[in-house]
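Here's a structure for you.
Removed from the display is one protein chain of the complex; every other protein chain stays in position.
Letters A and B name the chains as they come in the text, with residue numbers starting at 1 for each one.
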Amino acid sequence: MKKLKMIKELPLIIILVLISIVITIINPSFLTVENFLDLLKSNLVLTMMAMGMLLVILTGGIDVSVASMITAVTVIIGNSLIHFSQNILVTVLLATLCGVILGLINGLLITGLKIPPIVATLGTMSMILGIVLYVTNGNWITGIPQNFIDFGRIMILPKTLADGRVIGIPIQIIFLLPIIILTWFVLKHTVIGRGIYALGGNLESADRMGFKTNRIIVFVYAFEGFIIGLSAVAHTSIMRQVDPNAFLGFEMQVIAAVVLGGASVLGGYGSVLGTIIGVALFSVINNGMILMRIPTFWQKIVVGLIIISSISADMIQKQREEHLKVRVDVDEVASYEA
Amino acid sequence: MKLKIKGLIATKEGILFIIFLAVVAIMTILSPSKFLSNYNLQSLAYQLPEFGILSLSMMLIIITGGINLSLTFSATLAMIVGGLAMSSVFANTGGAFLALVIGVALMLVVAALAGIFNGFVVSYIGVTPMIATLGAATLFEGISLNITKGGAISGFPLSFIMIGNTAILGIPVPMLIFVVILILMWLLIEKSKMGAAIIMIGCNPKVAEFSGIKVKNVLFKAYMISGLLAGVAGVIMASRYNSAKESYGSSYLLQSVAASVLGGTSISGGEGRVVGTLLAAMILQVISSGLNIFGLNRYLTNVLMGFILIFVLAINFVTEKFKKN
Partner (left out) sequence: MSASLLEISNISKFFPGVKALQNVGFSVDKGEIHALIGENGAGKSTLIKILSGVYQPEEGGKITMEGEDLGVLDPLISLNKGIVVIYQDFSLFPNLSVLENITLGSYVEQNRKLVNYKEMRKIANEMLRQLAIDNIDLDESLGDLSVARQQLVAIARALANDAKLLILDEPTSSLSSSEVEKLFEIMHSLKERGISMIFISHKLDEVYRISDRLSILRDGRYIGTYKADELNEQELIAKMVGREIIYTIYPKRKLTEPLLEVKKFSKQGNYKDINFTLHKGEVLGITGLVGAGRTEVVKSVFGLNPQDEGVLLLDGQEVAIKNPSEAMRNGIAFIPENRLTEGLVLRKSTQENLTLTLLEELSGRLGLLNPKKSDKVAASWIEKLDIRPSNPHLFTAKLSGGNQQRVVIAKWLATNPKILIVDEPTNGIDVGAKAEIHRLLRQLAETGLGIIVVSSELPEILAVCDRVVVMKRGRVTAQLFCEGLSQEDIMSRAI
């Protein structure tokens, strides 16, 4: 029982279960295998990107350029698949390389020039998106080679339903699962991962302890870039074409999911499990809204409210703790003499 | 006299003015007929005000040590709500003046409310400005989209359209509004007690509190004023475009941060001058209009703006390091 109490993510899990119950009552088709597989596929990229954003937020930073970065990489690999090489492995290598380079740019601006993460990533977002939209002129890239499309359609454990539709676990899971496992492994089992938590919790102490905090921060942004690269491949294999406008506003969803999953924007707090639940909660809310026929325009409102209320709750709790801090060990018994 | 001129030039504003002249010169050289054309000069004069006002709004929040990522979204929300009311009143009653008054008033009120929302979350709940305004940005955008369903609001009375598109004695009305705002902001930030308080809060909120300044109160008001300014910019934009859409002015967000930083506002807060932001806004406006006139793809202009922001911050960093040594 004690171990159960210690799971910080428990409240979130409970909320997730409750909301799922409510939605199921309103629309029973929520609680079906097809719906879940559908949810998995449509939120695959969100989950992967959330892993990368988790690391960034753990260091107390933020990255609003992620949407522009994944767009850029999808455009690059789109063109590469058509004109350069159909080979999936080559595509993955190219995508991750591009992602890492873009991530490094952010990381170096932040550590080298001491530009606040919000401003640095705001700048890179504008530059990357501008270049991408200029090069593509907003046009879609179609004509993705068939082998890649076929690859994207593969399903693991396929099952044919009564109406002839085939459902199964999408192949893109080979991108998702390793990323989740890798992120978890880095955070939990490497010194650099613990260093991420350390510097997010107390930067000065982390420095004093000997952690090379600047290097860790650059690593975090590069790692995020790596994930973005893989996400781009996964996304393109699902969508089978490249739309430069597909990710507009996506960075907000990624941030919302991570924040909802319990990560603190001040750094140092958050976990892979929490983030997965955050993504699940986020996607369930979205899916719920669709099933309850709430127009999609509400989605942004929900995202905004999620961010603000999660952070507010976090802040209010911190203030309460600060207020109750004991400053003086007061003597209970008076010892006054005139 | 020579020394005085030298002294003037050596100031940050002096350097900015020189950069402005240089940029104008470059643009003129690149294509005198296009750049110096009546069309271009007019469009500059009509576009600068909304951008300038947004930059001042952003500058105010950066001085407090924060950032307002919901700036342009507050403006568009205001535009949309006010515009909708205005066009419905106009359509239903035919009363142009009534519609105009209701429209403008509502635009300003909604924008101020957006500012109040931010102010509340930042000063009273204590959320860091970056994430608070980031959340608010999405929230406002969502509400805007909800109202317009992606379309545009139109059907404004002529009197409203005239605000953004006519001139009095040769001076465009938006420019007149801009000048008034400039003077008010200059008075507020550099000459008033509230401005002094805001600057000190941006430097060191603890010292400000210990000196009797009601920090939460002042911050709250600053966000409200910032929202109100966004509303004014929204009025001008809605009038100039003769419609209200949630995507208008989105590129102004980054550019207003760039203008503030270029104009000498410290990104960590505590410093900022109205003249500096004005000159920086002028520089960026000339660059963006100029490039537009030359047919440069507007996407590339965005790239340039992003680069300018980072470049200015890099220069600031290097000069700070130099000073320390």
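Simple rule for what comes next: a residue touches a chain if its C-beta (ideal position, glycine included) is under 8 Å from a C-beta of that chain, and two chains touch if they have at least 3 such contacts.
Note that the structure is a prediction, hence the values are computed from the model and not measured.
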Task: Partners of the unshown chain among those that are drawn - done: A, B
Task: Residue of A:Gly225, A:Gly268 or A:Gly304 in touch with the missing chain, whole complex considered - done: A:Gly268
TODO: Just name the one of B:Met27, B:Ala75 or B:Met200 that touches the chain not displayed here.
DONE: B:Met200
- [ ] With the missing chain put back, which residues of subunit A would touch it? List them for me.
- [x] 6, 188-195, 197-198, 200-202, 204-206, 208-211, 268-269, 324-332, 334-338
Task: Footprint left on subunit B by the chain that the document does not show - done: 187, 191-194, 196-197, 199-200, 203-204, 206-214, 270
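By our rule, only the chains that are shown with their structure count from here on.
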Open item on the list: Using mean CA coordinates as chain centres, what's the gap between subunit A and subunit B in Å?
Closed with: 31
Open item on the list: Quick check: in the complex, which residue numbers of subunit B touch subunit A?
Closed with: 67, 69, 121, 125-128, 130-132, 134-143, 145-146, 149-150, 253-254, 257, 267-268, 297, 299-307, 309-310, 313-314, 317
TODO: Report the residues of subunit A in contact with subunit B in the complex, numbered from low to high.
DONE: 62, 64, 109, 113-116, 118-120, 122-127, 129-131, 133-134, 249, 252, 255-256, 259, 265-266, 295, 297-308, 311-312, 315-316, 318-319
